[in-house]
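A single protein chain has been omitted from the complex, and every remaining protein chain is retained in its original position.
A, B and C label the chains in the order they appear, each numbered from 1.
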């Protein structure tokens, strides 16, 4: 094998040759512009890494049937966990940009128009691949107008592709927990699911008077199998997800449980990042028009609220019940969820 | 001097003897209740420390005149910085409570009613001492109803005391930068401030067309000296604060600049803590009624927005101008702001 | 159920009533002594939590046979993970004590003699329960002399109890991977293990010339079944641990693999804590005699090196081989390691 040398292996001539401050071009002193460039390049490197992990996760989740006896679900859980860890680092990276004061930013801010801190294509692609559709983006006209036509189209094209939440939906939907399945044994009553009817009883009896309103949503989510254009999970998928959260102590559900958890952590870390980024932009430019031609804070504030992807998993937490009150599973199901005798 | 032993010095018999899980009292297995107790006690220890630091800062800032040649402003800056560092730790501590899953919390949650995660007196006292008045608390009826009468009164009583932002206002107001002062030298025109009129010109010429609306606020903030019950800073204080942010390169303004910066960081860290806490509560209980008898998320979400204390300092960032365009200060002022020849 | 109130539930009268600075007792101004007290009390709260988690892990690992179809191994992995997260927080907490300068510490240091920062009984108990024996403690005479006789005895008594690494050893030793077991099928040759002989071949052929020395250790660790008083893992345990690391892709080995990983992370975080603590002590007192009557740095430096507990697991990393070269397992073993058909 040919020898590999550090600097060449990492193509440092490219990476370290990509910093060209605008202030240098006009011989203006703006020491902090280098930080501005470097930190955004570091963000883009990590976005590429996150896309690499997410891509491999989607490749596995895209299989019509994942073999529980293969390492695949372990890889999915592990790589989603890695994405969470990287996002935590990206949140902390904001501490570094906060060492730049507004007055220092003013030294070179006008040289950057119309570039803007939130025109990262990779970040938008990541949101899209996770599950965010264009129609659900806050201020869609705004962000679209900021991008070049070619880039704008690339984001719009992603609307037509299957996203991670679609693949998660498929995976959850085909599980045997939601509907009638031989693992449940014989059904007592015609048309009544042996488990879900029972769980409904357990859940209702756990509610205080103030919480009785929850039943309306419970029945909507777990007993009404209708298409809802604003929802990405099927009723079967919701049932499976809740079942996993309730019975995660069984070996077969351990990795699915971790996977659902990491998806929620990813949503939370991305929201935390948008939140910290919003605060930083506001601190940096106040009501001055952002380099992208807008007061950035308003955009990010609403993006923060509306760009959650896995809310349909997050909302299931309202429908958990205390462990000691859970229905006992039939022997066939218990055996299926465990290791062979 | 008498000997001091570690365990006795730290009164560990008290600190480590204060954990009594409700689940233990009824012989119910709920392993995670210990974590719930310990983490809240750790928070309270740190809140006490923050109040200790804030108290000493307020004692110094309360002096009618702080001696710039004494270490006092260094102590203020240093201790506010320490508060920021502690708040960062408290945000990270939320990672620990997030190792408790909703199903684990359900094992003991019902035993805690009506205690609630956000009934911390010390946290409310801290908000009040920094500058938050009862009338500005989100859902004031709610939080008041949660507290025992004695505690409720303690918070209400703080409305009548001078807070940190009041002391900051006094300090900024008495500075010689806002109004006519011999340091400015002779005024060219009667009634026209030699600096502020000039700065207005500089600022207006820095605005793009889209930003011209800022002038309305600029004039309101820096040229209208009227009492506003919703504002805590006087016009003189705002002028001084902006002057500090613009001319912080001068030695006499270095520590005042750092102090203003740390106040903004404290606001941001507390908001980040409320944000992370809100997410965690929502993840933990969803639409289930919180142990405090409410859906906690809504309260925290609005508290997050409305419990900022130093917004009147934060908004000044919109009125900065590029360093190279700033008016040159008269020699008397420059000398005053520097070290003796 | 009786009502529970926040302040009473958390016994805040005790927790917040346990701070009594020595400088207050003699009316000496030493603002930072409160921080010194609070931070050590926070450490002790978290040590108690870690001992709570470790205790429950040891209770489970102490069972003569752990049911893989129960949630028990999930609990072990989860609680060890929680310990890692708490230790990370404790490392970060050192940032807070570093806001105290040496000159500030000098204001009250002399009042603390002979108490010392490293007389925490809980920390020593934790090290002991994890697996550290008195004879392996650096400077054992030193630390023993620092403790009161009652406390000294408590640590020495732990030498006679089973520790976590003993329980891990028992668990690994009884696994069917190390020795002849029907899961391996028929052995080709008398006395030759169908797997370990084969793995030895694979490993030897992966070594470069410079690495051939490893074979001596390899044979010692995996083929010599002798009692070694300096080692806590049996040969069977080492075989099982290596097998887990190599074949962790199989479902039955997933949780065992994570558990081994968390044990190594615990060792690393505790070493990082000792390292940061050592640096902080050295920065704080230099060559001044520590309040405990010693130059603390030297003790901690050596403790850092010699107080690792799970080194026998860590050293197995030298004996891994590339995944693509691993021996294929017999069908009976594969089936045992997976979910039922």
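Brief remarks follow.
Please note the rule applied: contacts are C-beta pairs under 8 Å (C-beta built on N, C-alpha and C of every residue); 3 or more make two chains touch, one makes a residue touch a chain.
For clarity, every value in this text was computed on a predicted model and none was experimentally measured.
Taking the complete complex into account, the chain left out of view touches A, B, C.
Of the options C:77, C:130 or C:285, the residue whose C-beta touches the omitted chain is C:285. Of the candidate positions C:8, C:201, C:225 or C:315, contact with the hidden chain is made by C:315. Think of the hidden chain as still there; on chain C it touches residues 101-103, 106-107, 110, 208, 210-211, 214, 217, 245-246, 248, 261, 264, 268, 271-272, 275-276, 279, 282-289, 293, 314-324. Think of the hidden chain as still there; on chain A it touches residues 1, 3-7, 9-12, 14-20, 22, 31, 34-35, 37-42, 44-46, 48-49, 52, 56, 78, 81-82, 85-86, 89, 92-93, 95-96, 99, 110-116, 119-122, 148, 151. Interface with the hidden chain, as seen from chain B, comprises residues 68-71, 74, 248-252, 254-255, 334-336, 338-341.
Going forward, only the chains that are shown with their structure count from here on.
Listed here as common contacts of chain A and chain B: C. On a Cα centroid basis, the chain most remote from chain C in this structure is B.
The mean-CA centres of chain A and chain C are about 33 angstrom from one another, to the nearest whole unit.
Rounded to whole angstrom units, the spacing between the C-alpha centres of chain B and chain C is 39. Counting only residues that touch two or more partner chains, chain A has 248.
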